[in-house]
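These notes are about the structure you will find just below.
What you see is the complex with one protein chain gone and the rest in place.
Labels A and B are assigned to the chains in the order they are written; within every chain, residues are numbered from 1.
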Amino acid sequence: MAVPKSAQSARIPSDGTHEGFLRYANFRWLKITGLFSILAIAAYLMIDVQPRHNGGSWLGYTLGTIGVLLILWLTLLGVRKRRMTRGAWSLKAWTSAHVYLGLGLIVIATLHSGFQLGWNVHTLAYVLMMIVILSGIWGISVYTTLPRIMSANRDQTTEAQMLAALRSIDRQLHDAAQPLGQHYAELVQSALDHDPFGGGIFRRLSNRYPTCKTWAAHREISRITRDRPQLDIDPLEKVDSLLERKKSLLARTRKHLQLKAMLEIWLYIHVPLTFALIAALAAHIISVFFYW
Amino acid sequence: MSGSLLVIKCSGYSWKPDIITAMGGSVLGDRVRIAILGSGPAGLSAASRAAVLGLSHVLIEKADHLSDTIYKYQKGKHVMATPSQLVLRADIDFGASKREVVLETWGEQTGAHKVNVRYNAEVKAITGIAGGFSLEMEGGDVVEAETVVLAIGTQGNPNLMRCAGGDLPHVQYTLDDPGAYIDEHIAVIGAGDAGIENALGLAADPEQRNTVTIINRNAEFTTAKDANIKALMAAGDAGRVIIRTGTTPSLVEPGFVTYDTPDGEVRVRCDRIIARMGSAPPRKFVEACGVEFTSEDRLAFPKLSPTFESATPGIYVIGALAGYPLIKHCMNQGYDVVEFINGNNHLKPADEPILEAKFAGLPGSKSVDDWLEYLRSNIMILNGLTPLQMREFMLDSDARFYRAGETIFERHAPGSSLFSVASGSVEVLTDINDESKIVPIAAGSIFGEVGLISGRRRGATVRAGADSICVEISRTAALKLQSSVPAAKRAIERIAAERQLLQLLGSGLVSEDLSGILDSYEIQTVSAGKPVITEGEEGDNIFVIRQGSMIVEKKIGGKPVFMSYLPAGSYFGEMALIGNTRRTATVKAAIKSEVIKLQGAAFKALLAKRPQLLARVKADMAARQDVNSFIEARKDGFSSVVDMYSNVANFLVENGIGEATDVLLIDENLCVGCDNCEKACADSHEGLSRLDREAGRTYAHLHVPTSCRHCEHPHCMADCPPNAIHRGPDGEVFIDDTCIGCGNCQRNCPYGVIRMEAEPPQKPGLLSWLLLGLGPGPGEPSKKWSYKHADPGVEKPKKAIKCDMCSGIEGGPACVRACPTGAAIRVSPERFLTVARLESETG
Partner (left out) sequence: MTFLVRQISRSADGREIIRSHSYEQGTIFVGREAACEVHLADLAVELRHASIVLLESGALEVTALGGLGFEVDGRKTTQTIIDPAAGAELRFGSHVLTISREDGNPVISAQRIEALSEVSEDRDEIGLFTLTGLLPGRRVNAWVLLLSILALFLIWPIYSIYTREETKREDIKKPEAAFHPDSFWSSGALSNAHAGLKNDCKACHVEPFVAVRDSSCITCHDDVHGHADPKRLLTANPPLDWQGKMSRQIADKFSRPAGRCVECHSEHEGAGPMEGTKQQFCSSCHSSLDTRLPDTKIANAGDFGTAHPQFQPRVRTVPGDISQSERISLDRKPVDDGGLKFPHNVHLSATNGVAKMARSMSVKYGFGAALACKDCHTKTADGVRFLPVKMETNCGMCHSLGVERIGDTVRTLRHGDPKMVVADLRAFYRAGGPFRVRTQQVIEGRRRPGDYGSSGRYYAYFGNVNYGRADSAIRAVFSRGGVCYDCHIISAPPAGSDNWGVGKVQQTLRYLEKGWFDHGAHKTETCKSCHSAAKSTLASDLILPGIKTCRNCHGGEGSRTDVPSSCAMCHSYHADDGAPWVPREKDRKKSDLYAMLPAANRR
């Protein structure tokens, strides 16, 4: 809800407590990172290393050291997030720093490599790092776009409530279908037996459930009920409307699942690869000193 | 399967040592030294004492088992023994443990002491005088007794079904186990909280196939809590419960019941009737017995001598009825009262050590009784108290000695307690900038009352003017005091109003100036949403918000637009007065509030007399007009914006932020639903989360999760037997570990933020989870896990838990600190409007 500047400045000035992790302390970490990157690039361009820039020059070692410390620190976010120690730290600040310093790593590591890539453990570490960072960027983008969609879709219902609603619908369906003939009964039964959230990660992400039995059952039944007068006593009509409701409920729940999945899935790349990265990094460093 | 068996066994539990009934029969007719009414902790203890002393006695219990109140606790409930520093002085043992254990011990020991009990016996009336009382029982027979001890508690008796057939066996007044009934048509009479909860419980499980009907006499649900009413309505819509309003039962027959409904009589199937029509407090009966009360107030207690003897000699009152809700107190009094009756007058009450400790710090060595008397006589508002009340009063209060110049409390320090000056004098620093501007308060008077009344932080720093002895009266004690001593209540009110005005209007007013308006002031209580003044009406009275808060609305283009929010301690109505206009805006209560109404005329006079006050008021008025015009100006330009602002503001007020002092909000533009706030909360509070991020209302992506708002007048404090709920140094409302797990606070909280939970077992360290996945990970462990890993044998009591704003945790509320995206924010009412007009944070 955009409010004209004048409005914000009226009477009570809005203060910093309410700001996202990206614009934390009005982009402090973005500024810091930017500044540092520029310095690094300048150093890279000005300092003449023979025969060419590489990790072995003093600049290379410096950048490398900074890089590895940075990586380890960035990894620590996982601990910081979960370790509820006392003290005036704010995870928002950490996230902010994590995001921007993580992006800064691109510059540092690339300069460290001196653009010398090859089929070796050193490049492996570099590539892993880039993948981690890219997945992170993706994460940021979903974090900034999806929440409001999710909140809108959720519409004040909690996950437990969604399931509860489905349960009660199912129960009502079950009861309503009792008087039906075997054919329809089986249709409804199939709709009840079918796991509406099953079908693996891709279904979850794409939010497409082509084989959903509820849809099938509703299609079949509404085909009959469509061209019949609405009679409340007709159990088929009741089942029809119940299926209708279950459909909309399912739609919302699945949308919710999809959004949550999208908010989460990137971590399944980001986190494991981080550790792969750390391993590669260890190999990188040890090998360098091993073959000194 | 086995589970259900167990349940059935429990429900068959009984506390009736048979030998006692036998004896109960034998004492009929002949006179006993002591007749004890009620076999609660107090009664039991008294009876056992009597038995041990070999005094002839009878313990009269209306139920068919001992201590009915505790008996009605849910199975396995952990019964606490607080206050821990209080020594137990009784012939029957008591220690914190399970309901079953407690009752069993008592059962056995009363049996062992050969206590003489009469079950299913209820006293209708008590006549006679000391030495010769005759207790007339239900069903005619009479018990003769020299002294009577009333230990009947405060629960009283449920209101009975008056209609024909109301005495049929399938009419019951309690519901122990909703799960016990299947395939029945059950009617619940009375739609109070109890009734609704029973009805919902009976209808909860469709598998039981009960047909549940709830009957409400009125068309509206007036007595029940909002949450309960909502739940009931939902159940009604789902067809699980039949709701009949404006209906009364007129005839009860086996298998059927007949109702008077707005549209005539109906006769429907009914296998069981559960009557929940509230209970009549025992006061009437007690007064009938000749016991006098300190005031008409609902909370007032009987007038008692230090030996618990009431106005009528020979009739003693102990236990909850005497104002001691805790089991230990009750049992001690049971012991004491029998000792007194037995002529032992040197017995010091069991709480003596506690009081001695309290007075230890004071100069001059006086005995406890002398100190009590000293304070009572020196402090005006305490004059009306009986020695016994003084004792009890001091148990909840503290007497302290301050050297001259010592600070008693700082400005803006939170605190809801009332102070009174017993000796010496104190100084109030009215001006932050100018140390010299002080208002002295003399001995006998009080201070700090604003905190008590408005629940807001201290308005000014107070320090001792001379060496002084002050009594800090805890909020609960103060409330008890006001209800039991009306004079005290009035005194406090007046002083409060005067001081509040002085502080509010400032500009060098002195109390003399106010005498004019204060002669005509009155205190109005406004229920939530009701307007105090309405836009466009006549009127020139000035209102000062004493409690709660108000929202100001103005009709713009036909629809009300939120203008501003007035917290307690602000005044309104000046525009009409000064401008001689009609009311320019509507001011209505955001929550149940109290306002001081000042007569316009009187105030005008004051303004005339005090030009700088006039200036001050005009300045305030101008400021407010600016805001109004600011909003009105924007009305055309950014109507949507203004609507948004006004809607969000209203939304926040609806969600109880009007009475909040600090509330957690979540901007769902940023919230990724990681629940780190909950996990953080759990991990900083012995593994239990005190907030539910997901639940709660949302408006325009602004989400109010289910977590404590730290109300100005916390509903949860209203009824806490061990007085375990306090307002902490940072304004947080917290529950200390004297909690007995009674669940009152949970029931009283309108926002459902209090849980009754047992502390989960220790989790493995974070690293072992991170690395090896040991344990349930961060946050509150699942019930399953806790159950599996609970160390066997050790029964962890369920206690009430709620947000304590991470008091004592350096760094502040964990939920906010632990939010990775900055979605979680905490706001105080002064600031929440900035949130209302917050520009959406797309960051």
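Here is the rule we use: a residue touches a chain if its C-beta (ideal position, glycine included) is under 8 Å from a C-beta of that chain, and two chains touch if they have at least 3 such contacts.
It should be emphasised that the depicted structure is a prediction, and the values quoted were computed from it without experimental measurement.
Considering the full assembly, B:Asp205 is the residue among B:Asp205, B:Glu253, B:Glu356 or B:Glu522 that touches the omitted chain.
The chain not shown here is touched by just one of A:Lys81, A:His98 or A:His122, and that residue is A:His122.
Mapped onto subunit B, contacts with the missing chain fall at residues 1, 3-4, 7-8, 179, 182-183, 204-205, 207-208, 770-771, 773, 782. Where subunit A meets the missing chain, the touching residues are 47, 50-52, 54-58, 61, 116, 118, 120-122, 124, 159-160, 163, 166-167, 170-171, 173-175, 177-182, 185-186, 188-189, 192-197, 200-201, 204, 256-257, 260-261, 264-265, 267-268, 271-276, 278-280, 282-283, 286-292.
To be clear about the criterion, only the chains that are shown with their structure count from here on.
Of all residues in subunit B, those touching subunit A in their complex are 206, 238, 626-627, 630, 634, 637-638, 641, 644-645, 648, 667-673, 676, 679-680, 683-684, 692, 694-698, 700-701, 703, 766, 770, 777-778, 809-812, 814, 816-823, 825-827, 830-831, 833-835, 837-843. Residue ranges on subunit A touching subunit B, taken from their complex, read 1-4, 7-8, 10-15, 17-24, 78-79, 81-84, 86-92, 94-95, 143-144, 146-148, 150-152, 154-156, 158-159, 168, 171, 260, 263.
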